[in-house]
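Taken from a larger complex, these chains appear in their original positions, while the remainder are omitted.
For reference, chains read A and B in written order, and residue numbers begin at 1 within each chain.
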Amino acid sequence: MANLKMTTPPKGWNSWDVYGASVTESEVKENAAYMAENLLSHGWEYVVVDIQWYEPTADSSHYHAFAELKMDEYGRLLPAENRFPSAVNGVGFKNLSDYVHSLGLKFGIHIMRGIPRQAVHLNVPIAGTNLRARDIAHANSICPWNTDMYGIDMGKEGAQAYYDSIFKLYAEWGVDFIKVDDIADSKLYSTHLEEIKAIRKAIDKTGRDMVLSLSPGPAPLKYGTFFQEYANMWRLTDDFWDNWEQLKDMFTRCAQWSPFVGPGSWPDCDMLPLGHIGIRSVDGGGADRLTRFTKAEQRTMMTLWSIFRSPLMLGCELTDLDDWTLHLLREPTLKIMHQEGRNARQIHNEDDWVVWQTEANATVYYVIFNLSDTERVTPTEIVALAKLKNSETLVAHDCLVSY
Amino acid sequence: MANLKMTTPPKGWNSWDVYGASVTESEVKENAAYMAENLLSHGWEYVVVDIQWYEPTADSSHYHAFAELKMDEYGRLLPAENRFPSAVNGVGFKNLSDYVHSLGLKFGIHIMRGIPRQAVHLNVPIAGTNLRARDIAHANSICPWNTDMYGIDMGKEGAQAYYDSIFKLYAEWGVDFIKVDDIADSKLYSTHLEEIKAIRKAIDKTGRDMVLSLSPGPAPLKYGTFFQEYANMWRLTDDFWDNWEQLKDMFTRCAQWSPFVGPGSWPDCDMLPLGHIGIRSVDGGGADRLTRFTKAEQRTMMTLWSIFRSPLMLGCELTDLDDWTLHLLREPTLKIMHQEGRNARQIHNEDDWVVWQTEANATVYYVIFNLSDTERVTPTEIVALAKLKNSETLVAHDCLVSY
């Protein structure tokens, strides 16, 4: 298993669903403050700045191809100061991280696998070596959806040194959570096993605990134990958004991955598109909106993520959170299943009735999901299987917890 | 998980590797007697009659296409009486099963998925119904390597009734272990999920405990939790024989499947081609022979199967067993890892050095495998990882246990 033995799956907030690549320092701070005040007591603690914090002109989830990136002399990306003013004088995220920590929270950032193409074309030196960017860049490894980086050829001298050099920086900044993208399932090259190993090694060298989260999915099941050994979280699907087809599909994935869930090993259903999202994002068929999920679907999502023990990362603008959603995020039964559950697994799947079971707190919990598009009465076999007293009625896409 | 909660993986003997499709009653009894006397005390207890016990002319591992099969009036296969004399008067395996049980052992048989083609072309009635074989046979589902059966179309009325009718018979015979073939990975149609469910249901209806073993492999990893729910064992590969390439390949499979191992859920590395095998088998590049595995390879196989907790099914003629092999089958450390191990997993795989770890008996056990083709000294990192005191030397394909 990966070095960090997190006994419970991480919970927190990530800037992607609401701000795409364009979040600013003040927005991060406001969301962090809200979380500290309203959610920390219920276990929500990570604040994660998603992709392209080093891109000064980022303004949505749409990337500017070949944009100039903020970078130091060793090809290490730095926060764009126009967006993160506290990053002046090359201190990076240190000040923002200190602020987040001062609230009792933990701080995370997103990176892309590899080294900036800009560093390679400038052929900058690799910190602590006599080598240069062109010596380690993988000539023919790119991300298929973003132009920032080249992959790194781990067979080359200096390759590990570059990853070491960036993680040294992140440790100095006080980073607690690192989300690495274009690595768990590259659409061009499958999974980048060697770069994952290198990142693991680089983190371990820092001596600092950092949650290692790998994106995007679907991470291949055949590498399940590999991910357990080297990472803490890995995505089960491509980006998840607020539509029912994706939510329904997640049931199949969770059923397949349930044996891999345990301390430090958290297969990841992706961010929760609840509340107010899409403020500066055009992904997910998106626009500035309240989640398109019905309340039943929101309950279903939160319940599946909880019983399966997925990481829970909020995708919305927290300062706009409504009471109903806040209540859902604090729901105590979901929290018990999520934080204390053992041996969770699907025990029934027939005719759009799905039943999951978990053991927590010396109790067996059951969840019944009505995945059909109509309101239905729970059939006798489900009543028996889930130890219900009566045949309950469930509206479309809703669920029911019993124990 | 499947109904039968076996707390330890099954151990026993199977007739395939040595007699192909042609084993006789007296051979089964002699092997059973040997097992009762020499191996039962070390946990070996299942005696399994493999494929085509209903085929009177079977004489090796090569099938006679379209041969006439011994069958009752309801299309249920019966033991060929020329090969199993105690099966006279339609009592099936009852007498042989009684004998095996009298030795303190358990009795198993092999079947093919489906209904005999012979029953379909004769259009026999399905026991307990007004239906006939043609009503339930799947018109276009065959086994790609044997002509005995058609698959059953589980969408048809009477389909479950046929499976119920054969398992009723097996329960009456006293069957404790059922190996179902052409079902976990059909080379033509992938996994037969619906027929697996039907067999599970038919077993449960009998009220008798039967280990459910599914063949052949590779069973798809994506159905891993499905297999856990409906079966007890399922094969990781196609037929395993005494050659190093297959043994080496098994390491990858075990590493992928380790999270699925636990009570009643035993991913299966297949029979152990040790000792005297191939007496009437032409499979596996075979002939009447002593295993082609070196002693180091035999140790490696037994150790991988044990730490991974695969079922252990002997493939050889037991009455010919030599002392060295007998000793290996009684090895106490292997037995501890196999019967009591928890959280077994590969923790290192680099440069043909593989290390596994398991927890048993309040101790952590390590196994170091030298998968290379040369004798080598264990590297420092392996010494550290496996808590060795010194750098041991391992010959090619050998292994070392430490704790």
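Note that in this section a residue touches a chain if its C-beta (ideal position, glycine included) is under 8 Å from a C-beta of that chain, and two chains touch if they have at least 3 such contacts.
The structure presented is a predicted model; accordingly, all values stated were derived computationally and were not measured.
**Q** Report the copy count for the entire assembly; 2 chains are displayed in place.
**A** If we count all chains in the complex, we get 4 identical copies.
In the analysis below, only the chains that are shown with their structure count from here on.
**Q** So what's the Cα centroid distance for chain A and chain B, whole Å?
**A** The answer is 41 Å.
**Q** Which residues of chain B touch chain A in their complex?
**A** Result: residues 221-222, 224-225, 228-229, 255-256, 258-260, 345-347 of chain B touch chain A.
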